[in-house]
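Only a single protein chain was left out; the remaining protein chains are all shown in position.
Think of it as A and B in the order they're written, each chain with its own count starting at 1.
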Amino acid sequence: MPSYLFFRRLLRSPAAVCGMVIIALLMLVALFAPLLAPFDPNWQDAAARLQPPNSQHWLGTDSYGRDLLSRLIYGSRPALGLVLLVTVITLPTGLLIGILSGYYGGWVERVLMRFTDIVMSMPRLILAFAFVAMLGPGLVNGALALALTTWPAYARQARSEIQRLRHSDYLAAAEMSGIRGRRLLVGHILPLCLPSSIVRLALDLAGIILAAAGLGFLGLGARPPMAEWGAMIADGMQVIFDQWWIAAIPGAAILISSLAFNLLGDGLRDVLEPSND
Amino acid sequence: MTESRIVVSDLNIDYPGARVVDNLSFTLGNERLALVGESGSGKSMTARALMGLVRKPGKVSASQLNVLGHDLLAMKTRNWQQIRGNDIAMVLQDPRYALNPVKNVAQQVDEALSLHQKLSSSQRRERVREVINAVGLQDNVLPRYPAELSGGMGQRVMIAIALANNPKVLIADEPTSALDARLRNQILELLVEQCEQRQMAMLLISHDLPLVAEHCHRVLVMYQGQKVDEMPAASLPGATHPYTRTLWTCRPNAETYGTMLPTLDRTQNLKGESNGNR
Partner (left out) sequence: MAIVEVNNLCVQFSAKGQVKTAVSAASFTINEGETFSLIGASGCGKSTIMRVLAGLQREWRGEVKLFDDAIKPGIRFQGSLRRNVQMVFQDPYASLHPNHTLYRTLSEPLVIHKERDISARVAEALIQVGLPADAAERYPHQLSGGQRQRVAIARALLLRPKILLLDEPTSALDMSVQAEILNLLNRLKQQSGMTYLLVSHDADVIAHMSDRAAYMAGGIIQHEYDRAALLRGEHRVDAA
């Protein structure tokens, strides 16, 4: 549907609006982190270790004496950076492969789909381990591993949509007008496949945030001392019974971010894929 | 004096941004009344209001909306469940979508019976067979599933389900639109026969004027939510209202070859009677 109509409908969905607001806040926090954070996230104050929330450190301090609020704020950067990286890799790759195989069929489809099958059968975390083993730990490597295991589902979805669309009147009419090749793929087919991919992406990102936190928790993501929510939870594990907030607070941040993408995805789905009456 | 089975006065159905039914009034006695119109006329919405099937954001309002003495505006869900399928039943357009695909015919007719009547299982089996035969089907259809039935047979099953509890009013919403031309008359004749036998009133929603002229007593013509014409069905060929005339004469056939068909002048205000703001 045309974009103006899409945005108007999206704004009517409370779930979508809620999700969008949270994500917007997240983006602002990440963007203005240096201005918002009261302390340097990596500044260790040995005297102020393991403090509960107080007037100086609003969320307390961790076992190295670092201010948790500042680390939380700065932790939004890797989270969003990861979201961006995954989106930028997954969506174009999945759509390209899916559309090409669906449209051309024949051996192009067979080759591309077998390749997709192979990648799809790789377990995400194990591939992340492999990447890290090969390239060394780091946020980008972890994000890459996640992105490269996510695109197959998009390719499959795009391909099956195109197969359905191949017999549609839209495309037959385009052919009667002489429209073919890139003009057809980009101008006619892509807009028809995009909505469901976007819905899928929003919902996937919720899970990707969790997966990234998992990698961070296992020490495969951001390298210390970088503030990353998953790594922060790992830090808090040792003292979880006494200073529970050190693990709980980044955990809450992950939950809220993931929830925001879920809500956005729900709202998008209602707008882009309305159920038939 | 024949009792009015349905009384509708000043019915309005509103959706955000549009009034789909505007100031509609009519009554239905022990007769066959047709609501005729094209898409957007509000005829289907009216039928759904009579069955309590208009959901949010649609709003139903009327000065009177009575079916068999029940005030539909004041009905709660529990009361609806008592009269739907029992006193008033509905037959829909496409059996492929209206029948439950995972239950066989016998189960679906039986379900209609057990919801409203206390009968032993052997009595129910007997009634199921009775009503299936009444709609012209053989017993061998009972174990079949909807996907195994042809369009005409599926429609007969829908009618059997509707008739199972001997309703006093039958609403048929485009019951023949999904069928081949040959079957249409057969199904309508079946409905007419059942109405006569059971002394049942029928409200037929349709866009097919010749069909309606042949099988109904009275016709009500709707356009963009309003009633624009009302007459005995036999008077349809001679109708004088511009909309009704056009609907009757705009059909193509072998004799109209080479001529331009009469069409609607949509700029003209066809809704003469009620003063709707559009």
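In this section, a residue touches a chain if its C-beta (ideal position, glycine included) is under 8 Å from a C-beta of that chain, and two chains touch if they have at least 3 such contacts.
Worth saying up front: this structure is predicted, and the values here are computed from it rather than measured.
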{"item": "Contact partner of the left-out chain, one of A:I118, A:A173 or A:A248", "value": "A:A173"}
{"item": "Absent-chain interface as seen on chain A, which is shown", "value": "1-2, 5, 168-170, 172-180, 183, 187-188, 191-192"}
{"item": "Missing-partner contacts on chain B, residue numbers", "value": "38-39, 180-182, 207, 209, 246-247, 250-257, 260-264"}
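In this text, only the chains that are shown with their structure count from here on.
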{"item": "Rounded Å distance between chain A and chain B, as computed from the means of their C-alpha atoms", "value": "51"}
